[in-house]
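A protein chain is absent from this complex, but the other protein chains hold their places.
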Amino acid sequence: MSDMNESESGGALDVAFFTRWLTLAAAAVDREADRLTELDSAIGDADHGANLKRGFAAVRDVLEKEPPQTPGAVLVTAGRQLISTVGGASGPLYGTLLRRTGKGLGDSVTVSREQLAAALTEGVAAVGRLGGAHAGDKTMLDALGPAAGALGESFEAARDAAERGALATVPLQARKGRASYLGERSVGHQDPGATSSALLVAALAEAAA
Amino acid sequence: MSDMNESESGGALDVAFFTRWLTLAAAAVDREADRLTELDSAIGDADHGANLKRGFAAVRDVLEKEPPQTPGAVLVTAGRQLISTVGGASGPLYGTLLRRTGKGLGDSVTVSREQLAAALTEGVAAVGRLGGAHAGDKTMLDALGPAAGALGESFEAARDAAERGALATVPLQARKGRASYLGERSVGHQDPGATSSALLVAALAEAAA
Amino acid sequence: MLINVPETVVADALRGMAAAHPELTVDVEHRVVLRRDAPVAGRVALVSGGGSGHEPLHGGFVGPGMLAAACPGEVFTSPVPDQMVRAAAAVDSGAGVLFVVKNYTGDVLNFEMAAELAEDEGIQIATVLVNDDVAVTDSLYTAGRRGTGATLFVEKIAGAAAEEGAPLERVEAIARRVNERSRSFGVALSACTTPAKGGPTFDLPPGELELGIGIHGEPGRERRPMMTSGEIADFAVDAVLEDLRPSGPVLALVNGMGATPLLELYGFHAEVQRVLTERGVPVARALVGNYVTSLDMAGCSVTLCEADEEILRLWDAPVQTPALRWGR
Partner (left out) sequence: MLINVPETVVADALRGMAAAHPELTVDVEHRVVLRRDAPVAGRVALVSGGGSGHEPLHGGFVGPGMLAAACPGEVFTSPVPDQMVRAAAAVDSGAGVLFVVKNYTGDVLNFEMAAELAEDEGIQIATVLVNDDVAVTDSLYTAGRRGTGATLFVEKIAGAAAEEGAPLERVEAIARRVNERSRSFGVALSACTTPAKGGPTFDLPPGELELGIGIHGEPGRERRPMMTSGEIADFAVDAVLEDLRPSGPVLALVNGMGATPLLELYGFHAEVQRVLTERGVPVARALVGNYVTSLDMAGCSVTLCEADEEILRLWDAPVQTPALRWGR
């Protein structure tokens, strides 16, 4: 990956790119499922890894069996699939993220990184509305928000922002989701959802590389 | 204790002696309850110490509150009390042991060691009939049987025989009681009931000392 | 764990439920447990659901006088909207469906989506959120109080109202009232083991306990050296009463978290009864057992519901489910 690819891709993120993204995301989730579950067991209910593994495996399946025709359709299909298979908090939230982002891409056959950044920003806002969380509440938003902002700049910037955002959840006290039940005991642990968000954004950068 | 006491006592084991025996027995059981339970947890159900502690505390109580008038009555009362408070296998068995031994002593106000030995032999036989166990089955009988035999000789001989009998249960495979459920896995553990029997006979020797 | 592989735990359990309970319809593939006679003409239908691992909640409460359907999610993971939509369609007689939802982000979001979809299909949906756990402060800084033991009260009492033929808004109002009058507090003596994690969800050394736990294996608000049954009863009942302040008799649920022996639970109930007597709170009805569990967690919770005449009458009404059965 590099500026070269970056410029090459131009306005040309196509169905193959989005499919690659989600396939890489599925692989990353598989690989990191135990770590996600471990993080969730510290401040949640020890299922985040299993949840996303199940969901992204289903996404991979549906994209293989019924390949959508547009980037938007890829994300909408994937989002629906997550909603139908994940459950928990992360299912509707990630599902909404992808559906809204996908809708924001419209019917175009290829989209630019800038278009994706704008659509993702809408998607992230939808997640905020659905879950009622704000930046600093120690949720996936703390990785997704910065990533959407930085995506205007580059895929790598988005990846790094997500990673930083996830790490920055460690000292926070959770105000949304299960971790909020722990009050001050949630401090000192990295949020599982922010961590998985960083994985998804890293997969995006990898797909672009 | 010694031959002197031994000869002194002659035919003169009285109510005070028998009360002292059972009081010492209660103290020994209190002291060793955890060990008895530990032994029972290896090859039984981890309650032998608690069972006897409860039973002998009740015996001590009843002997204090309603002191019987003869050696025989002391043992019969104690046996009844064990039956009414211990439960488990050891309650009826030890209860029967003391009741039968007590009955064997008749109404005499004092009895000799030889008389006690004869009565105890009857008591042990009654335990054998009630529980259907034989020597070598890895039960209390393996301590009680030798003790009753040796009591004709001396209190110390009885104590040592009981102790040896209890130790000799270690290599045996249990054929009665809960330990028999373990089959060969019961080998290598000392029988809790034989162990408590050795304590009771040791208390008898101590009472005579 | 007594399982095959973590991935099939819920499906395996549903196959077992199907085999054990011919009086229920268990759709293993779509993960819906239904009253065999659903839809019941003219009757509002209660649909609940949530993560698995809390059995007998909710599947064990399906039957005449309680739930029309239950939707079990993965272990400790809320079910997906497809399940609730399917359940609602199967049990709706036209009189409408009440969703009974425990207040967890996941459950709330998935049931919300399901309600939208079901309404699109022309099914009238009302929703009641159960949020009874006083260990969580209900504020902007939390996801709000959790739904725990009161779920049983809401499902039983609103279920009885539905069975009697009350219309949807009435069933919803009763459910809401029961929830508003109910509070819970839970204590863990051990963590639980989820199939996905394969080990305890948190580290609780013997000789310590967690106060203010939920039912998802998450640690509580505070850790303390072990307390006696009587001390725990004092703490838990007082925590509930501080929030509830009932002026009359209560329903009491003394609930085991899964691995606490019934012997100990009854002993704990004696202490709960003692504290309530000391505090001048009469107990109108008591239920002691493992009803809203957290897999193999050792521990217990106390739920009190300030009763009124209607609540008592509906509580006493007949119920015929795998886990709760009386009357008729």
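Letters A, B and C mark the chains as written, and numbering starts fresh at 1 in each.
The working rule: a residue touches a chain if its C-beta (ideal position, glycine included) is under 8 Å from a C-beta of that chain, and two chains touch if they have at least 3 such contacts.
In this text, all values refer to a predicted model and were calculated from it rather than measured experimentally.
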| item | value |
| --- | --- |
| Omitted chain - touching chains that are shown | B, C |
| Which of B:86, B:126 or B:141 contacts the chain that the document leaves out | B:86 |
| Touch list for chain C against the chain that is not drawn | 1-5, 8-10, 12-20, 52-53, 55-56, 60, 75, 189, 228-230, 232, 254, 258-271, 273, 283, 286-288, 290, 293, 295-296, 298-300, 325-326, 328 |
| Sites on chain B contacted by the missing partner chain, in the whole complex | 37-38, 41-47, 49-51, 54, 83-93, 130-131, 173, 175-178, 180-183, 185 |
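Definition applied: only the chains that are shown with their structure count from here on.
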| item | value |
| --- | --- |
| Chain at maximum distance from chain C, centres defined as averaged CA atoms | B |
| Gap in Å, rounded to a whole number, between the CA centres of chain C and chain A | 32 |
| Intercentroid distance (Cα basis), chain C paired with chain B, Å | 54 |
| For chain A paired with chain B, centre-to-centre distance based on mean C-alpha positions, whole Å | 74 |
| Residue numbers of chain A (touch at least two other chains) | none |
